[in-house]
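Heads up, the thing below is written out as structure tokens.
Missing here is one protein chain; the remaining ones are kept as they sit in the complex.
Here the chain labels run A and B in written order, and each chain numbers its own residues starting at 1.
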Amino acid sequence: MTLVEKPKIAKPEEGDIPMTNDRVVIEDLAVSYSGKIAIKDVNMKIPGQSVTALIGPSGCGKTTLLRTINRMHDLTKGAEVTGKVTIDGKNIYDSGINPILQRRKIGMVFQKPNPFPTMSIWDNVAAGLKLNGIKNRALLNEIIEDSLKMSYLWDEVKDDLKKPAVTLSGGQQQRLCIARALAIQPEVLLMDEPASALDPIATAKIEQTITELKEHYTIIIVTHNMQQAVRVSDRTGFMYLGELIEYDKTDNIFKNPKEELTRNYVEGRFG
Amino acid sequence: MSKKELKLKTDFRWDKIFKIGATCAGAYVLLVIVIMFVQLLTDSWLVWEKEGLGFITGMNWNPVEGRESFGALPYIAGTLVTSLIAMCIAVPLSIGIAMFLSEIAPPSIREPVSFIVELLAAVPSIIYGLWGLFTFRILFKDWFESPTHDALGEYIWLFADAPFGLDILTASIVLAIMIIPTISAVSREILLAVPAIQREAAYMLGATKWEVFKMSVLPYAKSGLIGASILGLGRAVGETMAVTMLIGNAVGSKAFPIAFFQQGNSLASIIANEFNEASPVGIYFPALIGLGLILLFVSLGINICAHVIIRKMVGAHEGGIKGF
Partner (left out) sequence: MKRRIEYRTHFKDNISSRMLSDKIVKIAVITCCVIAIIPLASILIDVVRNGIEIISWTFLTALPGSAASGEGGIVNSIQGTFIMIGMTSAIGIPIGVLSGIYVSEYANSRIGQLIRFYNDVMMQFPSIVFGVFAFLLIVMVLGSFNLWAGAVALSLIMFPIIARTTEESLKLIPDTYREAGHALGIPKSVVTLKVLLTAAKGGIVTGVMLSVARIAGETAPLIMTILGSKGWFRGVDVAMDALPLTIWRLSMLPYDAAVLQSWGAALVLITIVLILNVSVRYVVLYRKGGKLGMLGSIMGGKK
């Protein structure tokens, strides 16, 4: 292999199953916007090959927490992040880390599907690959097919990949966004209320996708829908007013919560 | 009728009067535009009668009685050539400025820099002309025109004329400076109107700021930026004083622009130079008015194009831009 092709990421051999111990470790994380504290004292250990849900009422800080993991707060003026977020042993907020390479390892799916409107389906999925210098047509086709299959969109679009992305339905667009994120094979997949803008059928498809994806990815999903958390996640973290109140196996959170605040929330006493 | 009823009746009448007044004021702009076109057409009728459509394609400019003949082509070409050269310079600079303001500058820098660029728009045209005439022209002639003429004048016809500094190129460059604030301000608004989640989608893939711009902002904003540039073109076409003072004031076929250092005239500048001298007898005067009519049409046409293009962008994506 020439120097140019040598991968920059330490990667397990082809076909290996990723480690299932704690891949994302959050320590004493706090985020403030222009001095106003958004989240504080967050400590979590998130295992690999699993789905972790973040639940809590509006404004509790779950999206803020999610966005610390791929350093999206770098883009917000006035945002200050303290604490450690360690992925596979490396603190991503270390001064030596290049945020661009870092973000490549973490895929994100947003609340509202946001495919690039001027690009076709094919171009959307290829976007991240082209950034990383992959030009070979055959290779691109292969990876795009692989990604679209993983997000369960392939069968619906395989006949016309050159169609503009905006002609797809909402649910399809969201799956396209998932495929786009998966194409560059991130380690961790962050999903910010991915199904909240979708109808029940599309939501079911997304949830099915998530369940299948967790075989290969570490997924963290923010949701305001508690039933969804139950359906999809292995572990759940409940947040309230910027603090992580409780974090445990999903079963425990919903059937047998330790904190009273958690119990009140999951029983629907407040939203 | 009780006092209250009387008051209500008067109030009602005043309300109606106000509404009529406001409606008249609203209709005023339409009325003025129509009357302007009609007046200009009527008072230039004589020259259209004599030259017909040849007025638009002709290149004569002969006010001598008995041999009067006028053609607008050199000035139409002068207007278009100076405006197009100005666009070639101004559009890249303006989009660069807009990119700086929307993508890179932190808010503390964005405000003052925007303000300074907009001050460029506040400087009156006559002062641009003054500066151009006494400062810029000298520098430009000494540092660019003369050297280029000496080196390339024999080979490339563009640089063949002896440079005096008062020519099409000088006028075009000053024109470019004048339209930068227009294009950059509108472009900036358009770039800022691109939704944040579009940019975030690109960042999420691990892209540099420039890649984010290329991938998600530019395609989204493309037609809006084109519209902004055309707005700049519309402004350039109507610009009078600075061009008048710098373009060299040539008339007739000599004024048809084919070289950079050639003297010329634009539709606006020849009107400014000759209007008060033109004798109202004969068709000299109607010819100048005819130039004004043509200028009005050109300006109208360009602005309709700009609006159509910008509206297409606003329609294509959600989220409009204020004012369009």
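We take it that contacts are C-beta pairs under 8 Å (C-beta built on N, C-alpha and C of every residue); 3 or more make two chains touch, one makes a residue touch a chain.
Please read these numbers as outputs of a predicted model, since none were measured by experiment.
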Residues in subunit B touching the chain absent from view: 11-12, 14-15, 18-19, 21-30, 32-33, 36, 39-40, 43, 92-94, 96-97, 99-100, 103-104, 111, 113-131, 133-136, 177-182, 184-186, 188-189, 208-211, 213, 231, 234-235, 237-241, 245, 267-268, 271-272, 275-276, 288-289, 292, 295-296, 299-300, 303-304, 307, 322-323
Those residues of subunit A which, in the complete complex, touch the missing chain: 3-9, 11, 13-15, 17, 98, 100-101, 131-134, 136, 139, 143, 146, 184-185, 215-216
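Here is the rule we use: only the chains that are shown with their structure count from here on.
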Contacting residues of subunit B [partner subunit A, same complex]: 106-107, 195, 197-208, 211, 215-216, 219-220, 222, 317
Of subunit A, residues touching subunit B in the complex: 70, 72, 75, 77, 100-108, 110, 112, 114-119, 127-128, 131-132, 177, 180-181, 184
